[in-house]
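Every protein chain except one is present and positioned as in the full complex.
== chain A ==
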């Protein structure tokens, strides 16, 4: 037994060494020197040795007791979904603490960190919106950034042409983005899911190209300015520009550019909390259930009288609306919009958030959004490898955790106390105990 293990370990080590030698040989073993090569095979041997040592260590760790337990834990949690027992403690207290901590963040954070926090919250919003479409309803949307752009440009162009402010844009954006979503999706929702992915991909590009090329209206690549937010006529600029009173004059304090970001952060935080609550409710509401049922089996849904086109449409529109709201916040935070913020890469990033978060899990999406926005900031030095790291992360996820980082749970339902089944069910445990 012991011998056997040793032999297999040795075999593995030799195999790893040979493969890495083959890989590293030409890459790091041959160095260009003028017009010829210089042999530096020693380097590749060292690299291969390091890799082999690592491989052996991993195998040894896997053979130890702790490693075995860890592995069985990792593989067993793969199965994904569980149903609640209905006896979970309500997480109200930690949630309240989190909420207050989130609200108080501006008092502790510096301007740089607050900027990142705002960005993270915007991606939370985008992730939550796309999560409705992809995670709950199972419709692949590759052009989600289009609705983000609709929201952002609504504020910029609405201010320029119609004199819309931050608040009116915030109210109109979900409807406008939802309308765009409806016009786009209605013709294709009757078809199979793959068509929707292609159409949305195209739509995302069309919106970007229109914004880029319709110079007279959108300002083209030069972008468009966005007004600063206001609060009941109070403004956050040094001098009043929108016919109100600057807030520092109103309160009699000295001017600071930070007030604007504090304000944006607090409003955004409240909106994100409201959206989280709404999405959380949706999962136990008939509409959300129908979305998930559609994702599971469309034909069965139709056999139960669910209008699949309208149900999908509602998911698509609600997702788009959330994207539109995120766009307004993005615009007001940047103070300026231009088409380069709305490329396909952005759509892919939002999709990565949803997939990493675990298709359908609200907590997962929020965590993934925060991690994926803060990580690049912490790893500034590796900025060029960001996409590479994303790619590796996605591949690793799909292999080991295809259901996302956070385990999904389903709500439990119990009959009301005055129904027959309810009485029978409450009697049951007693008889069981009596046996």
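As a working rule, contacts are C-beta pairs under 8 Å (C-beta built on N, C-alpha and C of every residue); 3 or more make two chains touch, one makes a residue touch a chain; residues count from 1.
Note that in this section contacts and distances are computed from a predicted model.
The subunit not displayed here is recorded in UniProt as "ATP-binding cassette domain-containing protein", chosen from "Sarcosine oxidase subunit delta", "ATP-binding cassette domain-containing protein", "Anti-sigma-W factor RsiW" or "Xanthine dehydrogenase".
Only one residue from A:43, A:308, A:386 or A:407 touches the chain missing from this view: A:308. Looking at A:290, A:337, A:372 or A:406, the residue that reaches the missing chain in the full complex is A:290.
The chain omitted from view is touched by exactly one of A:105, A:278, A:375 or A:394, namely A:278.
Think of the hidden chain as still there; on chain A it touches residues 80-86, 277-278, 281-282, 285-287, 289-290, 292-293, 296-297, 299-309, 318, 408, 410-416, 419-422, 424-425, 428.
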